[in-house]
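Only a single protein chain was left out; the remaining protein chains are all shown in position.
We call the chains A and B, going by the order they appear; numbering starts again at 1 in every chain.
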Amino acid sequence: MRLFFICLICGLVLLIAGPGFAEDVDHGGDIHFKQPVVGVLFSHTLHVEELGLECDSCHEGLFAYEAGTAEAKDDFTMKSLAEGNYCGACHDGSTAFSSETRCAVCHEGVKGYKRALGLINAPEHDRK
Amino acid sequence: MTQRTIVNGMTLNELESLLVDRIKSCSNSYYLALLICALIMLAGSAAGLMATVGGHHIYYNVSRELTWGVLISTYIYFVVTSTGLCLVSSIGHIFGVESFVPLAKRAVFLAIVTLCAGFFVISAEIKVPIRMMLYNIISPNLTSNIWWMGTLYGVALMVMILEFAFLYLRKYRLAVVCGFIAVIGEVAANSNLAGVFGLLNGRDFWHGAYLPIFFIASAVMTGAAVLIFFHVLAYRLRGESMNETMAKAMNACCKVAILGICIVSFFTVWRMVALLAGEPGGAYLGAMALIRGPYAVNFWVFEIGLALVLPLILFICSRGTDLRLMFVGSALMIVGLFFMRYNMVIVGQAVPVYYSLGVNEARGLIEYFPSYLEILVTLGGFGLTGCLFLLGEKIFDGHKVDSHHH
């Protein structure tokens, strides 16, 4: 009897929390690329929530759903982006700023990458 | 009077037995103090040796950005004290102001001792001291303040040892010549030491011509305070009371100390105003670190309180006669001045060189606190000073002054 109730409560909790939990993983969160150079941040939060892009804007035409797929390819380069592939499909200078400008908007660098991995502190706490 | 003819016509054996007698004829508290000082000195030596052999980067808390730590500030503390002692004593036995004459021997001795303590501390900070011995001589750089500083202090040490010897051999003319050279050497060395910091265009907190002047002024104040401290201590140690000439000398010292404090206070006020007015770059950050930042206690309590304000009040209240007040005042100064040097050296570097660039890596002050080994070496310098002072008092029998000095 007690076991039944525990199961029931757990089930209810899952039922209620489930959708909420699912909403959080509605998109891929932050993707930190490290190939071909270390430290490029793609923020799903920015592109999906703030800019209102749909999943199928990029998936699976430009990027596979599975993270790391694009990185594994040889043509995942700035040259390729300039030719309109990957990020360059939108970042062409008209839809969004060109991938040939504002380098450090997306390139967070080794510093940003390490911060994302929690290897170094956020800059505000570096030194007092 | 026979005792003071030790160097004149005594055999080595007689000399030895005399010295042994003098060392033996001491109270238990003297031996205890000597033992403690010797142990601290040994601990400091061991710490310095350990760090030099094992690697400073392991044992010291200094970093690439904050390169010079407490050992450099302690070195400065000692050598500026030496300059001060040399300067104040020269008033008497070089420039012939009668009331300072009784201080000569002990002052020269203490100047040698504090310079040795300075060299002791810095030898644990120079990373490759062996190369220093060679290349300082065969590859000198005449535009380098630190080369002049090191060389001149080295020369001054030699000359002061000669001067001290001549004082005991009663070759006063030679002693005066040596003393004169020593004063010039010490003052030049001291101002070059200030130049090491003051001529660095890239360090706003130090840069400027005022530093050498400030160093000389604070050397005078330090010298006077240290003379008062050690003379009162020496007389207490020997259980004697000061005679009239010595009391007069203490009075004169007190006046010099008051004058020195006034000059240094004037400089300190105007320096802080200069660092605050118009908020000049990194210098402002440094000034604020002193005024209400992590160095506020160091600044207000030690640098302002113990080194300047309290001693000034005590010295004035003593009217140059109340030895107890003067002793307390000079003791406070000796503590406070240590922090004055520390603040100057550390805060000047704590402002990152790229601060004005506004980058994350250089947002605020670089942190530093001495490691245990650094503190031990620092204490070792004080141990060495104490040790040599105590030994000197006995070996040279209280640095008694000849009546026919001039």
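By our rule, contacts are C-beta pairs under 8 Å (C-beta built on N, C-alpha and C of every residue); 3 or more make two chains touch, one makes a residue touch a chain.
Here is the rule we go by: contacts and distances are computed from a predicted model.
Not every chain of the complex appears here, and the one that does not is recorded in UniProt as "Twin-arginine translocation pathway signal protein", selected from "Acyl carrier protein", "ABC transporter permease", "Twin-arginine translocation pathway signal protein" or "Ion-translocating oxidoreductase complex subunit G".
Partners of the chain left out, restricted to shown chains and counted across the full complex, are A, B. Contact with the chain that does not appear here is found for just one residue of B:19, B:38, B:126 or B:291, B:126. Taking the whole complex into account, chain B touches the unshown chain at residues 55-57, 64-65, 67-68, 126-129, 131-132, 135-136, 139-141, 143-147, 150, 196, 200-203, 281, 349, 352-354, 356-362. Looking at chain A, the residues touching the absent chain are 36-39, 82, 93, 97-98, 100-105, 107-112, 123.
What we mean here is this: only the chains that are shown with their structure count from here on.
In terms of their C-alpha centroids, the spacing between chain A and chain B amounts to 61 Å.
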